[in-house]
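Below: one structure in structure tokens.
One chain of protein is taken out of this complex; the other chains stay put.
A and B are the chain letters, set down in written order, and residue numbers restart from 1 in every chain.
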Amino acid sequence: MTVHGAAHHPPYAELHRFGLRLFIASEAFLFGVLFAARFYLLGFERAEAVNVTLGVVLTIILLTATWSSHRAAAAARAGDRGAMQGQLLLTMALGVLFLALVVVEWSAGFREFPISTPYGSIFYLITGTHSLHLLIGLFVLASLFLQARRGRLGEGDVWKVEGGVAYWQFVDVVWLFVFTILYVL
Amino acid sequence: MATATPQVERRLGASGLPFAARGLLWGLGGFVLGAAVVAIIRALAGVGAWRADQAIVVGFLFSVPAFVLGVGAWETWGRGWFGLETYEYDPPGWRRYFGFNLDHKVIGVQYLVTFLTVFILAGAVAMLMRTELMDPGRTVLGPASFTRFMSLHGFLMVLVAVTAVPGAFGNYVMPIMVGAEDMAFPRLNALSFWLWPPAILLLLASPLVGGWDTGWTGYPPLASVNNLGQIFYALAFVVGGLSSIVASVNFLTTIVKMRARGLTWGRLPIFVWAILLTGVLSLFFTQSVAVAVTMVTLDRIVGAAFFEPLLGGAPVLYQHIFWFYSHPAVYVMVLPSLGVMLEILPVFSRKPLFAYRWAVGGIIGISVLSGVVWAHHMFTVSALSNANAGFMLSTEAISVPTGLVFLSAVGTIWRGRLWMKVPMLFALAMVFNFLIGGITGVFLSDIPADYQLQDTYWVVAHFHYTIVGAGIFGLFAGIYYWFPKITGRMFDERLARVHFWMMFVGFNLTFLPMFWLGLNGMNRRIADYQPELAPVNLFVSLAGFFLGASFLVFLWNFVVSWKKGPPAGPNPWGARTLEWQTSSPPPKLNFEGIPEVVGDPYDFAPDAPRHAEIEVGGER
Partner (left out) sequence: MSGRRRDLVVTGALWVVLVIVGVLVVRSVDLLPALRSEEGAEVDLAFNTLLLYSIPVFAFVLAVLLYSVVRWRVDEPETGDQIRDVPAFSWGWFLVSTALAGLIFVTPGLTGFFALQSAATEEPDLEVRLTGVQWHWDVEYPEAGVALEAPQEILLPADRRVRFELTSADVIHAFWVPAFRLKQDAIPGETTELIVTPTEVSSYDADPNVRLQCAELCGTGHARMYVPVRVVEPAEFEAWLTGAAMGMGGDGMDMGSDGMDMGGNAGHDEG
């Protein structure tokens, strides 16, 4: 902040971390409601046509991305800006790949379980909401990458990277639940 | 961190079109862009040309961020995402209210004025409704337009009720009360305000497409088949909901992390407690309503099957998700106002807040319980299912923590010295009104009684007694209490008293007879009723007009006193909380020094230590 922040309050990083946790908790509620709706509507039913293999691939991609984002945060903490940018880039690439595969999956799915069926409705709503969050995560990571490139991320800004990564990892973890209730159960 | 020179900051938005106008322009551009995206996708997918509903949804979702960036978020925030320099928007004079200003005091005023305007508009709609209901048969509105105006009234008022008090006073007063110089996240704060204008404009435009028919609750399948306005309702709910969530993150972080030194939890003013728990409720439950209305929208625009029985969907699911939010929302409507009430009673009784711990416990208890009572709105879906007995129990249990607020209120005025200034009049009226509203709610929570009362004017009376009698009376209590702080001027006491008495009498005359109407067979949401009910309805309408007229008195006083009222001084009421220990209005960073809390906020003994010391020039 420019004018604000004459610093009688805790460091901005601490505020940011706390606020982000709250926001993530709120988002968890969002997904909780969606998951509850899935069971209300369908019980434990699911469409046979769901491509479980693809689901496993998607899961692996995101787990890898979790790991690379973790490395990005570690690099930021260590002050290694080059490594951080590299890991951010890798994470983003995995995210884009994930989204591309979701598109593939959707276009196949539209034939097998169209949106006009209860399972289809729930499937596209949940995966769509998740992908939207992933897109936001991508935007955050891209912004961090750009700021780093332009030399605008200094020593004191590690929390920014940590925050972006925390959000990203939250979205990854949500995927594990999505995978479980849409592909496995 | 951006380092803009002060000159640049000053200049940003200081002349030319106000930023708000640019926001509208950008928003329009965003809308066109979104609509074009839909058209292109449809063309590529080969599914025929134009679908207005899809274009509106996507267009609006594009236009909101465009609008927010246009009002100044681009310069103050967005540039930073791309590693560019950012500037602060802080022009002098009236212009500061028309752009992405980061000062919580400016934002508080923006909220206050915006939602007072919405309140007056929605109230004017209620006047129209009461005109139609003056006698049975058609008076001024046909059945279709009555339903749509009723829906508009209900929804706009709900937005006022959940937003006005936390938006205006949570923003303006709360940070000062905790001794902070601003909110934790000033940019998120500005964002939470600037999400509202698109949502409100959309709702005000909804009559152009015929409005919507479902009331504020939006139940499918009706919501899936009626006018296009239903989509406006859904979009406004989602965007407004996002604003609430963002605002609660800010409130919670500010309260938990930014309290002045010495401001322990046990010394926290009760209004701050109320805002804290309101924040918790909105933070979690608002997500749920966004899910509900999104599902309806998907049913409409892409043929999803959530609530469509022919496709295997379940209409009742909507009601669960909706009320899972909307019951906690009724406490979002009332807790901040109860906080205002409990803030005012000690000051004008010159007595400590009675049973402070019990009151705090009550507020917390309400919040905890409010997540497990939602199905009391759905007793007539399947009244005799066993689960409903549980919901009856939890609903009746919530009377206990709510009662603790009353314990604190009556204990505070007992043996006080009641200085009957206008804020005090409003606070005392709230105790009375909310008692009626609360007790009549207990009737509704009883399954056998609810068989008769559900969806009748008993319910209408119940919730006007709670939302208006407590929520809106609390808004006006807060306005009169903090008006001198915010404007630096004193209002006209005589006119304020006229307003109070007209409002109090008009309110009770309007809504008390509605209980009788409900018992005697008048269901809600109707333009036309049995002729036997005509005399009482005529009486209600006339009382309603009298109630409406009270706000003309208020408006006159509000505007004139803001411009010309006599200077109020820093502490006209002799209150002790921190906002009264700085000038009126407070300086940009709220205090001329660093506040340190050393005593109780409500200790009015003549020899009591101050609540806070303000150390001038000290290091924070």
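As a working rule, a residue touches a chain if its C-beta (ideal position, glycine included) is under 8 Å from a C-beta of that chain, and two chains touch if they have at least 3 such contacts.
Not measured: the values here are computed from a predicted model.
The undisplayed chain touches these shown chains across the complete complex, B. Interface note: of B:465, B:529, B:554 or B:580, the residue touching the hidden chain in the full complex is B:529. In the complete complex, the hidden chain is touched by one of B:17, B:113 or B:144, namely B:144. If you put the hidden chain back, the residue from B:411, B:474, B:506 or B:565 that touches it is B:411. In the complete complex, the residue from B:81, B:443 or B:501 that touches the missing chain is B:443. Summarising the interface, chain B meets the missing chain with residues 137-138, 143-144, 147, 213-215, 219-222, 225-226, 309-310, 314-316, 349-352, 354-358, 380-384, 388-389, 392-393, 396-397, 399-400, 403-404, 406-407, 410-411, 413-420, 428, 431-432, 435-436, 439, 442-443, 446-449, 451-452, 454-456, 516, 519-521, 523-532, 574, 603-606.
Assume only the chains that are shown with their structure count from here on.
Taking each chain's centre as the mean of its C-alpha atoms, chain A lies 31 Å from chain B.
Across the interface of their complex, chain A is touched by residues 1-4, 9, 80-84, 86, 88, 90, 102, 180-182, 184-186, 188, 245, 248-250, 252-253, 256-258, 260, 283-288, 290-291, 294-295, 298, 302-306, 311-314, 317, 320-321, 324, 588-589, 594, 620 of chain B. On the side of chain A, the complex with chain B involves touching residues 1-4, 6-10, 14-15, 18-19, 22-23, 25-27, 29-30, 33-34, 37, 40-41, 115-118, 120-122, 124-125, 139, 143, 146-147, 149-152.
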